[in-house]
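Working notes for the structure below.
Every protein chain except one is present and positioned as in the full complex.
For reference, chains read A, B, C and D in written order, and residue numbers begin at 1 within each chain.
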């Protein structure tokens, strides 16, 4: 019951109802799910949407270039998932000057930079990655004895998302666990497998792994399996991709923090619809996240890509108007 | 010596014209590719040739243009600089650190360029003095520069809020943004150095035949040192534009820039074996690659098809160079 | 012709021994580097020389070893295959799609290799027939293969649960896992082809001096086609190991494998200008690079310092090659 | 993949219709490189069992002619007749299979390969079968060594790389290679230009031996004494065409010079 809101033109004459979305690299299932969320919502709601993505997760200027390219066209609303806090600010200032709606999803735009550039961000949708890392940290704390050794495997060294997730994890475990090592596995399953194998070899007492995304988590699971330690080492990752959920169900991955990229994408488009209809948007929308363990895995898979737990969508009311 | 047939001028003319045509297409693969792209995209997308989009494209191209020019100097000597984008990253971090520690814009910019040239110096020493293969030396410094950037920045992006940078990235003269104007000035300077000074001639000589150049009293060591320093210095300048563009100095490597800088040079008709200098070619090559991504984005081509499209264009443009004269 | 001084044998001997020593170090940069690394790491980490770790290292090295061998054939002809890791990705996706559509292991494996060789064929046609510069042609097919892999897989990893793959990845003879055994067999075969058959000799001849090779009736076109096909076929084999290793076919680009495969070959003492063939060198180069990451991880070296360490080792090993005989 | 590299050279074709006494006849050969017309309709002949000299100024087109005869270049037009057959060599191998061996001006050696590898380049001896055919290294080394010994003064070891040889040694390798294949025609493009006295004498000896064993030799040389000393017949090229021919006995250096420079019309 959310169709049509956008077509009958609010007072804003400059705006068209067309939506442009610029997200991170599509070489990762997380952002593919996000794209699906955007596209499918747009289709059911009859919104014209264009999705562009960076070449890869490190392509900060490429993403900015793409946004700049789109900014010159007649889109009324921009949904952006910036690779870093600032990389899209330049390009967005152009959008903001033209008085178009900016919806920030997933990774937040740096508040200071936004202020400097006079950006007005209609709404921010997402869980910050630190919180997701924190959930994983809490889970690991429950699973292993205090003082156990844990290892962290992040994405490309210096990557912002990876940094936030890892920082959240570290903050949550605090000094209760012994973080023996922090490695970078470039977001890749194969690299994570090699790295985890080495870490297990060097640290036979390692009790848990945290990976900054599911792909690397699955690589670690494989390493644990190869070492014959399945069940003895807790592996948690972040994302909630389908194959990760399946691995959780099958007893491989201990848990994944599902961020529901599909829902984030969906909310992004819906926020644009609300804005186009002249509705009011909350400054921040908490998109659902959930820790998926073996117990919830079946439900999560069944509901995929939607959130499995009931979720209060704050935009539904506005859209229903 | 040319034993052209003076007797049959008309037939000769025809042949010459034909030859001209074929080699004309080949020598100008990059500009021709660019023109074709512009035509195709402007038919397919009404936005492509709007002033706003052209301006956006030129600004987006500036970093790659500058890197391609640096790379062109190195490639002319028969070398290659794989560390160019890591050097840029290192320069950017240098800028970020200096700026956030209170150094003003100009001092920070100087530090960025000096930091970048430090990597260039290592490259030069390894390759010119150490006689290490260019490929492996710069592959090593690629890693070294990346590592250093991560270490000094502690792996975190450094936000930079500088009015000068803002001016640099958003100011413009007509449709020409300051970044592309800077790139154009560098291109003109590079052309001048390459084709009108002794230094440029010596760069070409070393690339063409090092033994002969040395026998004629040219110091290949100095020339090689110089080109790696030039390449690094230009990477430092590009770092300023990079920081200005993304509003922060980030320690992530931009592999894309590395491959594209080389592709731009080669598309511009410079042979990787060295000895043949070109500046305009690489600049147009960089514009071509930028226009390609821009157009594909405008057309809403899916991210999955973009690498394919880029690959096909690169291959087609390269096929054209087949007919280049030796 | 060698005007060695027969008159002063003792002094001569000393000089020869010294020369031998210097060039000995240089010619064997990769093995020496490997030995040094092994010594350093085994002092610093008690785990390093445990059987379990050696086994893990060798298994981890297998993919890179195979890619380095493929790359070595191409580089011996003076070319370079930048598409090698993208080709591997494309082969992996080919395997994943075939397998998930019900083709058995063997058929899927065949499809993987054929898919990879398709890219090799394009490379060969472009470079051998189209006379496109190797660098730019394979840069193009790098993009093309990446795009194709993304498109046919729809960007998603394809999980593969095949008992054969499981055996491949977990089986072993003593401390030698099946992957490294496969790699060793390929290395022996490659050595045989390179040094004991006409084909190998012709590869070296084309790399050494194409004009002379052609004047002696060798078809440079065929040889170039062949080496790119070999490189691609080996990338296909590596794809099997990759899929076996992670239990899924992923469309991700593995730039690291590309740069490392080239680094392994160059560290192994093969000149990028072509003409000088080596197989053992590249294999050891691949082992060196793998041991390096393994050791650094074992030691718990921070992620920020790892690129720096890798870079330094590459540069140092390369510096050794300076003293190689021409 | 390797099958292509293991063929056994076809037995030399033996023509049965000798066009008079000419073993080779090239008529109206044209060859251009871009705008440079290197050959503008050159014709020449070689007689069976004779040494034919080809002289002319730098850039006259001698080497281009040689490269057409040996299959490296395909003429733009014109015909090459070998033993009365119209042969159009597509590849250097085609020419060699028809019995034409060439010592190129640039020697066509691969510097990074050893002497014996260069010696047999393109027609290596193998043993074994099919894909398992391996190089018969022993045989090739000993053969190459034997053939070289006849020619060079300072015989380089057959296993040393050509890169390490002096200019004269390289020339010796290239000549020994061409002379060692029992062919019908051996073409030598300035074979003694870089050679010392002793080597030159040896090469001239080889050329005479070849002639005596019935091989037709085409000798390109700037050295008039040599041409007068060795050849039976001389062709003079100027600016892309063959402008004159003489029996060696019926001419002298001065006439040849004036033919080369164009001071005297053919």
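By definition in this document, a contact is a pair of C-beta atoms (placed from the backbone, for glycine too) under 8 Å apart; a residue touches a chain by one contact, two chains touch by 3 or more.
If you're wondering where the values come from, they're calculated on a predicted model, not measured in any experiment.
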item	value
Residue among D:43, D:105, D:143 or D:208 touching the omitted chain	D:105
Residues in subunit B touching the chain absent from view	1, 192-193, 196-199, 201-202, 204-205, 207-209, 211-219, 222, 226, 229-230, 275-276, 326
Hidden partner interface residues of subunit D, rising order	36, 56-60, 105, 153-154, 164, 166-169, 171, 190, 193-200, 222-225, 257, 260-261
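One rule holds in what follows: only the chains that are shown with their structure count from here on.
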item	value
Chain pair with more C-beta contacts, C-D versus A-B	A-B
Whole-Å gap between the CA centroids of subunit A and subunit B	34
Gap in Å, rounded to a whole number, between the CA centres of subunit D and subunit C	41
Contacts with two or more other chains, residues of subunit C listed in rising order	150, 154-155, 303-304, 306-307
Two or more partner chains touched - positions in subunit D	none
